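Here is the structure we will look at, set down as structure tokens.
The complex is shown incomplete by one protein chain, all other protein chains being positioned as in the whole.
Order as written gives the chain letters A, B, C and D; numbering starts at 1 within each chain.
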Amino acid sequence: MNKEFKQELESIFRDITVNITDDVTPVIAAAKPQILAILRFLKDKGYGHLAMISCVDWLKEAQFELVYLVSAYLKGDNEEPGQEKITILLKTRIDRDNAELPTAIPVFENAEPYEREIHELFGIHFTGHPRLLPLFLEREYKIPPFRKDFDSREYVKEVFDKIPFVEDKE
Amino acid sequence: MLIQSILIIAFGGAFLTYILGKASSALRDFLAVLISVSLTVLIFLAYGKTGEIAFASFMNLPLVLRINHLSWFFAIAIQTVTTLSVIFSLSYMKGKERVDFYYLMMLLCNSAMLGIVLSGDFVSFYIFWEIMSWSAFLLISYNRGGALYAGMKYIVMSIIGSMCMLIGIMSLYSTYGTLNIREIHDLISTASGEYLLFISILFLAAFGVKSALWPIHVWLPPAHSEAPSPFSAVLSSILIKMGIYGFVLILYVISGAALYLGLGGGSFRYILTLLAAITIIIPTFNALMQDDAKRLLAWSSIAQIGYIILGISIGTSLGLIGGLFHFFNHVAFKALLFLAVGAIEYRTGTRDLNSLGGLIKKMPVTFIAVLAGTFGLIGIPLTNGFVSKWLIYKTLILNNHPFLAFAALVGTWGTILYSYKLIHNIFLGQLPENLEHTKPAPASMKLPFIILSVVIVLFGILPGIPLKLINLITASLGFDLLNINIWGIASESGPLNIINIFAAFAVALIVVWFFFLISGKKVVISQDNSYAAGIDVPKGKYHYTVDFYNPMFRMIKPYFRDYMDEFYSQLVKALASLSDRVRRLYCGDLGVYVIYIVLFLSILVISKIGLNLW
Amino acid sequence: MRELELYFGPQHMGMVGNFSITLKVEGDRILQAISNPGYLHRGFEKLMEYRTWIQNFPIVCRMNVVEPDSMEMIYAMGVEKLAGLEVPERAHYLRSVYLELARVGSHLFGLWAYSNMLGFDTVAQWAMYHRDLVLDLFEELTGGRVYHIYIWPGGVRRDFPKGFKDKIVSALHSIGGCVPDYNNTFFENRLFYDRAKGIGKISQKEAMELGAAGQVLRATGMKYDIRKIQPYAAYDKVDWEVPIREEGDAYSRILVIRDEMIESVHMIFKLLDVMPEGPVYHRIPNPFKWTIPRGDAYVRIESSRGELGLYLVSDGGDKPYRAHFRTPSYPHGLIILERLLKGASVADVGNIMISLYVVAPEIDR
Amino acid sequence: MDRNQIKKWLESPGKMGHKYSLWAVYFCTGCGIIEIPPVITSRWDAERFGVLPAPSPRQANLFLITGYVSVKTLKAIIKTYEQMPEPKYTVGFGSCPINGGMYWDSYNTIKHLDKYIPIDGWIAGCMPRPEAIFIAVTHLWTLIDKGMAKGYVKYRENYGRYRENQEKALGKLEWPRLFPIKDENE
Partner (left out) sequence: MVTVMKILEIIVSPLVALIVGIFFLGLFRKMMARIQWRYGPPLIQPVIDLVRLFNQRGFSHGAVFDLGIILSLAGALVLVLFIPIGGMCPLANSGGLLVILYVMLFAPIGIALSGGEGANPNISIGISRKLILTLSYEVPFIFIILSLMSYYQTISIVEIVKAQAHYHWSLFSPLFLSGVAYFMILPAMLGIRPFDMASAPQEISSGIDVEYGGKYLAFSQIEHALSLFIVIALFVNLFLGGGNLPVFLLKMLAVFVCGVFIHASFPRFRIEQATKYLWFWPTIISFISLIVIQLIR
């Protein structure tokens, strides 16, 4: 990740910060509407491998932070050597209530299960996603379980510990 | 007198039913059944009678009726199936339109078929043949729509066949001056081999079309599947067997075995057996690929016709017995299967094998009927189909036709596959939700099932009863009497003894059953409590019906397309375009016509002068 | 036309791991396949937020039972990166040897599963026997057969015991000595070729589009291996090759697995030869009060099934604020499997699934 | 086979048959399944004792629940257990089905498996060694011999309460009740 790339990014997209802390994981922070455009730009630049989409619940700031981790595959004629070492962290913050985001499937097809998972575990709605069905969970949880205000230990005490043992009648 | 009264009742009853139907439908139904039953009784009474009566004349030709063992054998089969079909129709046709017409045609067709087997000369034979063809056409196209197309296909091929037969009959008349079958038989031994071959091929074409021999079978599958189910039963089990009757008539009654075997230096027989073998193999595999129950059975009918012709055409006593017995058995089980499919269609409204399933709990009697029918069709031991197929195989093996025997045996294994598909997709597996409230078949439908099932099993265990009669027929055709007992055949190399199999099987079944009863308890559970890899069974979506033999399909589909059908379609297209071109010659312009005439005359003149043709 | 839904798993002989695929079938062709994970979902990443940095080590390795070692490794790397810990030279080598042993064991497990799937018990049993030789080494080294917790932030828990090197060599020799047997009976078996050739074929372009990594990608001809691209531990200290194949079908995937296994064995020998002496870990502060400065980190390694990543966030406390694993089976099992099963035969479901090397607990976490 | 064995065979062939022919349902419920392949293959060879994996629950009489049970798996476990013919034996493998083990505070795993289906024996440990399975099998033999492995009877008798517990954890179950519930206020 070199300076030119940083400048190019900053010139095309306004209001983003590119933060190069080490050689391999530059961080781009951008606002919600720009995400898809930046992802497409990165894909065109050769970062065609969406490693994953992650989500962090910042309870104190009442925000979700979505992190798109994008890296590059090997290419036969690699324009920028060493590109495949880089994993770009594209971060965006959205409000905790009314959490909504456009889906990244048009850019990266493999975003589908990640977004399904985040929808299920954090309750973030991805507009345009073809099947936001439950992925992992069988029970219904009032608060999506990966949010910070969901207390797993409390939940276990309330639900599972209250189910009685079946003892033999004497 | 008996023969005339049979035909008079048959024809008169048909029209009377139609007229009565205008007044009251209940009376019409009653009359139809009454006529059929009384005809059955009358024919039954005629057992063992032989005779010949001239009852009228047509253009100075005496029209002769006659009865003998062969005629009786076919007549009883015809009348039984028609009677059962009429009984079946009582509920099947209820509430449909043009029912009077349906009964008229049904009984007319029946009368014509009786007429065919009872006629003693070729004029009356031809007249009855045409009545049968046309009434069958009207019944096939009864449902209109696709049925009309099927009917057209049928009647066009039938007419071509009849024309061939007409030419043959005229030729016979011009040669021998008589059309009485018995007289022709006496005279024909003087005929030259070529003439005999010519006559045989003409008749072969006519009867081959009717009995759906391989290259000229294409009318059968659509016709059988589109006709009303009771008539499909008649169509499949007896109407196409009129072709078989024709074969027996022309090969054995007229020519006689000795002449037939020498026909064309023996090659005629080989070609016929070869065609029969192909008729077994190709339709069997085609039947595997069908999704429509009746179409599956239709292809199966063609295949079974192959067995019958194979047995008949091999030209030995054992083969003829096998062929005739298989004809009789096919009458029983194919009528049963078509009627049963009709009952299912009547109750569920569909005969699509892909959308049925699990009906065993709703229609148990129908299931047993289909089970008996398919067991007969496959030829499971202790059903009648086993005995006749065994006879045919044995003939083929003893006469050193291993490749024909191969065709017959492979056909049997193919039969298992499509029969099981029929049973499985309709009766076994999970019941779909929309069929939860299916009612069992009505009593008037069950009666034919029960009678025919009994026939299948009874003649499977006691094959001697029909075999003795068939033995008499073959004896009357000039073959040696075989040593037949009630349990089977006691012949030189490898006898058949059903009692052994029956006893062994009965004992084994009882032992196993007893063992089953005393060993361990069982819990009866519902169909939805089935293994689904730890997940609850999805309702209505857990039955493997579609493309049951999919891997097989993919392999054989390119080879077992109905090439003949395509060939005929192409032929028809080519003929149509040719006629179109011919039509264009007549453009309607007088000047052009004048030019035609001038051209024609000039050609005549030139040919006269230049070539000196005549 | 009746629809048929067939269930492949969770309780199914062909299912390795607790996973389910719902198949919509016509004849024996699959019209649509729907992966149905979640049978093993324990909410690991949530549980980690309740435990201190060190307490998480026992829990992390249980995320993937087939190869727990790469899970330890990546968590240790994440923690080291966040806390800025250094790892001594020898520990790098020990880690590499340990991870490669785990890779051999995991690939033998895959071979077991795959040959079992084709109904080839004999090879399956041999493979399982050989895997046990590797597990015996682990047992001696760490005390556990399956879960080892050997890798530790700042190094490894202990040095190799005396004579352990020879034991590794002899175990690997006995595995490597049987490779010709495996070749004769299985890899060069005509029936294996017939069953696997052309099955589950995926092009390189499609694989890249769907986020594939590991064998799935390498079987389409790309030398994409994190060990080469972004070397960690001691993988840049020795010479080794990334085995690839071009066809992208089940056959080539399985052969890539075999070649990788052989390559790993060679690599272990080389690593053992050049291994330096020295300390094996750096002391960490009091683990009960250990806090890690605020920040986030993404680390990735090549597990035996492909690219394994960890996104770790710390809010400066004694517990992780958020951890999220990028597991290789995730795209393979949830997207690529669904794609490849479309149009396949019912007989090949397990074949395709195991050739993709899908391990259910990794997906569910 | 000593004389004692033969006498036992003659006295109660059913029990002896069950002892020496334990077919386990092949169900990878949790991570404990990783030790099953070694157990059934060359190294430990459980077939010596007649222990064999069975592809379908209908054929099996032993249900080895290998490891933690998530809520979704519990449903499959109950379905599978109810599809097994009686008599049937269940063994919980690993710490997690006993009390939740490592996942005691997970929101998606059930903690005590014996609240939902009866368990005849437990194998503790994480991960238990393959030998532990054999110990469990021999222990199960003793239980069968003494007529103490009666989990299926318990299930039948207390089906009402089991079903209630299951529905508490899973919500309404789709399938109908296996047994008629005798007495609701027991």
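Just so we're on the same page, contacts are C-beta pairs under 8 Å (C-beta built on N, C-alpha and C of every residue); 3 or more make two chains touch, one makes a residue touch a chain.
Computed from a predicted structure; not experimentally measured.
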Chains on display which the left-out chain touches in the complete complex: B, C, D
Among B:Ile9, B:Ile397 or B:Leu458, residue touching the chain not depicted: B:Ile397
Selected from C:Thr122, C:Ser170, C:Asn183 or C:Ser203 as touching the chain missing from the view: C:Thr122
Which of B:His217, B:Arg269, B:Arg351 or B:His543 contacts the chain that the document leaves out: B:His543
Contact set of chain D toward the excluded chain (per top definition): 13-14, 16-18, 20-21, 23, 41-42, 45, 47-48, 50, 55-59, 61, 83-87
Chain C residues touching the omitted chain (full complex): 4, 6, 12-14, 25, 28, 115-122, 125-126, 129, 185-186, 189, 191-192, 194-195, 345-350
Hidden partner chain, residues of chain B it touches: 358, 360-361, 367, 371, 378-381, 386, 390, 393-394, 397, 400, 402-403, 405-406, 409-410, 413-414, 416-417, 420, 423-424, 427-430, 493-497, 500-501, 504-505, 508-509, 511-513, 516, 519-525, 527-533, 542-544, 548-552, 554-555
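We take it that only the chains that are shown with their structure count from here on.
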Contact-richer chain pair (by C-beta pairs counted) among C-D and B-D: C-D
Rounded Å distance, chain A centre to chain D centre (Cα mean): 40
Euclidean distance of C-alpha centroids - chain A vs chain C, Å: 23
Residues of chain A engaged with two or more neighbouring chains: 136-138, 145, 150, 152-153
Where chain C touches two or more other chains, by residue: 10-12, 15, 38, 41, 43, 46-47, 50, 364
In the complex, chain C residues that touch chain B: 1-5, 7-12, 15, 20, 25-29, 345
Residues on chain B engaged by chain C in the complex (per definition of touch): 352, 354-355, 357, 432, 532-535, 538, 540-548, 550-551, 553
Contact footprint of chain B on chain D as seen in their complex: 27, 56-58, 75-77, 79-80, 83, 85, 174-176
